[in-house]
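The complex appears here without one of its protein chains, the remainder shown in place.
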Amino acid sequence: MTAVTERQKLAYVNAQAADGRVNLEFETEEGMTLNMGPQHPATHGTLRIVAKLDGEQVIACEPIMGYMHRGYEKLTEVRTYPQVTTLVNRIDWLGSFANEVPFILAAEKLMGVEAPPRAQWIRTILFEMSRLANITLFLGDMALQLGALTPAFYAFRDREFLLNQIEAATGGRFHPNFDRIGGLKDDLPKGWIADTKVAMERIRSFCDLTDDLVTGNEIFQARTRGVGVIPADVAQSYGLSGANLRGSGVDWDLRRDQPVGLAWDNVAWKVWTHPDGDSFSRFWVRLQEVRESTKIVEQLCDGIPTGSIMAKVPRIIKVPEGEAWVATENPLGEMGYYVVSKGDLGPFRVKIRSASFNNISIVPWVTRGVYVPDVITILASLYFILGDIDR
Amino acid sequence: MQDTPADVTAEGVGPTDELRQGLIEAFRAELGDQVVGSHVVPGDSLWVRVSPEAWREAGFIARDKLACGFFDFLSAIDWLPSPFGKSEDAPMGESLEPTGARGEIVTGYAGGESRFQMLARVQSLSRRYGILLKTDLSEDDLIVDSWLPVYAGANWHEREVHEMYGIGFRGHPNLIALYLPTGFEGHPLRKDFPLLARMVKPWPGIVDVEPMPDEADDGGSGESDGESDAASEEGSG
Partner (left out) sequence: MGLVESGKMPKPLTALLNLSRRYSIWIFQWGLACCAIEMGAALGSPRYDVMRLGVIPLPASPRQADLVCISGTVTDKMVPAIRRLYDQMPDPKYVISMGSCANCGGPYWDSYSVTKGVDQIIPVDVYVPGCPPRPEALLEGIVLLQERIQHEDIGARWRGDSIVVS
């Protein structure tokens, strides 16, 4: 059998192309480079993915960030504590109240001030509600990324009830800017608790709807089962947190394991894990967490202690010297603030440990050898907010 | 629960608790006198400062001997007080030029002798404690061993620190910019990097400041915090 000559190869290629059957495989050194973003419907914001492909398979995939880098850590150095609270809302812009809490707790730790119990309970309720606002959008959006349009509309619709409640209490649909060092800005309005329970019912019905539409759906299962498996030890060495960690089977939830003074110990709730570590397990864990959060909020609503909502703090806050670290279980994962104070009106240095930064740092590792649509699935299931990655 | 930052090297100095003292001992057993400082907030946090040569070794000890498999973050602190002052409180008409005076460098918990310090945190999920590790960096030679062999997640964190502070990492394969556009000059998180918008124009909120009616009982300057974009204000109890 003689070797195939160049001319014969070329003739074959031309014949294939002429047929209209595009089935050519160019074996180049590095493969084709595909650029997704920074503006792309499938990325949650301005994330740019550069993937080197060999056919349909990814050889190497690199996220390029910085399109939403606003310089938070530098800005906090020239602002006072209340101003930083305003700014920090906008890091994870879907579950915004949850961003303020660890920062305020770190400042309170340095001052030696503890908020009164009523404030801690209401903080917990709003914290869980911001978790609901965030994750319901995820549930609708993950299906959207995989091609299902309907769940996104339901998510936006049922989220409105939640945002109504947050707005009634704090004045802002998101970016409430409600937390203060020593407590909260205002008390809850009348009738809020009853309306919140109705909103929780709506969210639970949305979860059931998602279960019906999405979870058992053949296409969804085929696209997410076994895709993007992350073993537990790799997850830990990358610092994955939140549902990404629990979806790999690690039983770690900061609300239970690293208490910071909020009211989760006063209610009965459960941490959900899933052993598989693939995209479906991460989705499933978040769905169960939403249901669990609604139950937490209802239990908390029943038992809010009476009292003041603000501890006695001076009007102009000067936090004494020191360093403090507080991390909480935010909707996206573990968010922590390392606050260095020199006794000024504003912090000296704030290191913001955001959950999505670590969550997305695993993308080059987990997308080796997957197909291009799976990259979208993996990104959707890891769930990030650009403001959280880029800060 | 406030402790003044102390350069704690000797036993029994400063508050401590059993668990964390045991961790300090474990570090000392492996590294000897390369553990140059520590600080404990009892029941809460532990800071351990090591010498720069032992930075990677400290990471290995934390991961292997102390069961800290969870990588939290890796960052740096620049302890120089900003030469531009706190421009957000300057009243109108005052010059916002840098004072030029190089302030004194005062470091924080677990001490420190240099302007730049590395800061990292690792967590043990099984034993439920976390350790904050620090190390000094000499200013003429801002380079330290990379933590990539210890924790895979350190990759992006080191890239960010390199970009924001200009600190080098030995052994990092891909130390390119993470956040900033190509062609950006300077290292933003250093204290002597100015925020140019503030140099050009004072903070707009200052224009609207009025003294609060009962400012007298707080003593001192009649300044209030002005107004931020979302009109935040603090109340007292």
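For reference, chains read A and B in written order, and residue numbers begin at 1 within each chain.
Assume contacts are C-beta pairs under 8 Å (C-beta built on N, C-alpha and C of every residue); 3 or more make two chains touch, one makes a residue touch a chain.
Please read these numbers as outputs of a predicted model, since none were measured by experiment.
Undergrad: Please pick, from A:L34, A:A60, A:A152 or A:I193, the residue that touches the omitted chain in the full complex.
TA: Candidates A:L34, A:A60, A:A152 or A:I193; residue touching the omitted chain: A:A152.
Undergrad: Which of A:M36, A:V78 or A:L188 sits in contact with the chain that's absent?
TA: Residue touching the absent chain, from the options given: A:V78.
Undergrad: What residue numbers in subunit A mark contact with the hidden partner chain?
TA: Subunit A touches the missing chain through residues 38-39, 45-46, 66-71, 74-75, 78, 86-87, 90, 93-94, 137, 152-153, 156-157, 159-160, 173-175, 386-387.
Undergrad: For subunit B, enumerate the residues touching the unshown chain of the complex.
TA: Its contact residues with the unshown chain are 179-181, 184, 188, 193, 195-198, 203-204, 228-230.
The criterion applied here is as follows: only the chains that are shown with their structure count from here on.
Undergrad: So, what's the distance in Å between the C-alpha centres of subunit B and subunit A?
TA: Result: the chain centres lie 25 Å from each other.
Undergrad: Residues of subunit B touching subunit A in their complex?
TA: 1-5, 45, 47, 69-73, 75, 77-78, 81-82, 86-89, 106, 108-109, 119, 121, 125, 128, 130, 132, 151-153, 155-157, 164, 177-181, 188-189, 191, 193, 195, 198, 212, 218, 223-225, 228-230, 232-237
Undergrad: Which residues of subunit A touch subunit B in their complex?
TA: Residues of subunit A touching subunit B: 65-66, 69, 71, 73-75, 77-80, 82-83, 85-86, 109-110, 112, 172, 175, 177, 180-183, 185, 233-234, 236-239, 250, 252, 257-258, 308, 310-317, 320-325, 327, 334, 336, 338, 340, 342, 344-346, 349, 351, 353, 357-358, 361-362, 365, 390.
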